[in-house]
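And then chain A:
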Amino acid sequence: MIFGSGIIRGMFVTLKNFATSYFRKPDEGGLFTVEYPEKRIPLKERFRSFPFLVYDGTPENLRCTACDICARECPPKCIYVVRAADQDGRPLRRPAAFTIDYSVCMNCGMCEEVCPFDSIFMDHEFEIASQDRYRELVYTLTKLLKSNEYFNNIRPRDAQAVDKKRREAEEKKKLAAAQAAKPKLDEPPKPV
Partner candidate 1 sequence: MGAISTNNRVGSAILHGRNCVPTLKDVMAFLETLIKIAVYAVMAVTIVAAIGVVTLHNLFHSALALVGVLLGIAGVYLALQADFLAGIQVLIYVGAVMTLVIYAIMLTQRLGDKNIPQTNRQGFAAAIVTLLLLYLLIGTVCRTPWLANPPARHIPASALDLGQALMTTYVFPFEAISVILIAALIGAIVIAKKEREP
Partner candidate 2 sequence: MDEKTVTVQDTNPMDTETLEVNFGPQHPSTHGVFRMNIVLDGETIVSVKPVMGYLHRNHEQIAENLTYAAVMPYTDRLDYFNSMANNFGYALAVEKLARIEVPERAQYIRVIMAELTRLVNHVSVIGFLLNDLGAFFTPVLYAFREREKILDIFEAISGSRMMCNYFRFGGVKRDVSDADLEQIRKIVQKFPAFLDEFEALLTKNEILCMRCQNVGVLPPDLAVNASITGPVLRASGVNYDIRKVDRYSIYERFSFRIPLGDKGDVYDRYYVRILEMRESVKILEQALKGIRPGEFIHPKSTSFLKLPRNFKPPVGEAYGRVESPKGELGYYLVSDGTPQPWRYHVRSPSLINLTVLEDLCVGHKVADAIIILGSIDIILGELDR
């Protein structure tokens, strides 16, 4: 081998890449970078950024029951839940305050996994940069609530599975309620 041949071989590799960057496709040696704010890589469906709360229909009709499981299981402990109470002080099955500190959140998706009410899910929104990390990055209930349509939009497969599950549970509940409502009747329940 002549001294210098390895260098020349390497030079040809870079020359080839220089040339192919003008006409090849990204995965074949073309430009593989994306001019970010204008062009974007489509997000994968399972991509997770930060948690949000799902509501059905109107924001009042939110799924969260303030059970506090997500707050307890959250590894960096960035979720704070206060359960709502009625005038007599009896706890209600809805949160009075639900706050997530996005500056602490580490996007692990634990809350989504443990939530028994299919209420908290991971969002696709990742551009949350702001000037003030104490005020802007602490997300309160109003900022966290997003509709089920939005959820269906960003993660169709997961959302449909959740919806199906909820529908089935709903129907089962209805059926059970119907059964409970008329136990006196002797006709057997119809198969669904």
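Everything that follows uses one rule, which is that contacts are C-beta pairs under 8 Å (C-beta built on N, C-alpha and C of every residue); 3 or more make two chains touch, one makes a residue touch a chain; residues count from 1.
Here is how the candidates were picked: all candidates are chains of the complex that A comes from, given by their letters.
Keep in mind the model is a prediction, meaning the values are calculated, not measured.
Interface record for this complex: partner of chain A among candidates 1 or 2 is 2, by the touch criterion.
Residue ranges of chain A in contact with candidate 2, taken from their complex: 1, 3-7, 9-10, 12-14, 17, 27, 32, 41, 44-48, 72-75, 106-110, 113-114, 116, 122.
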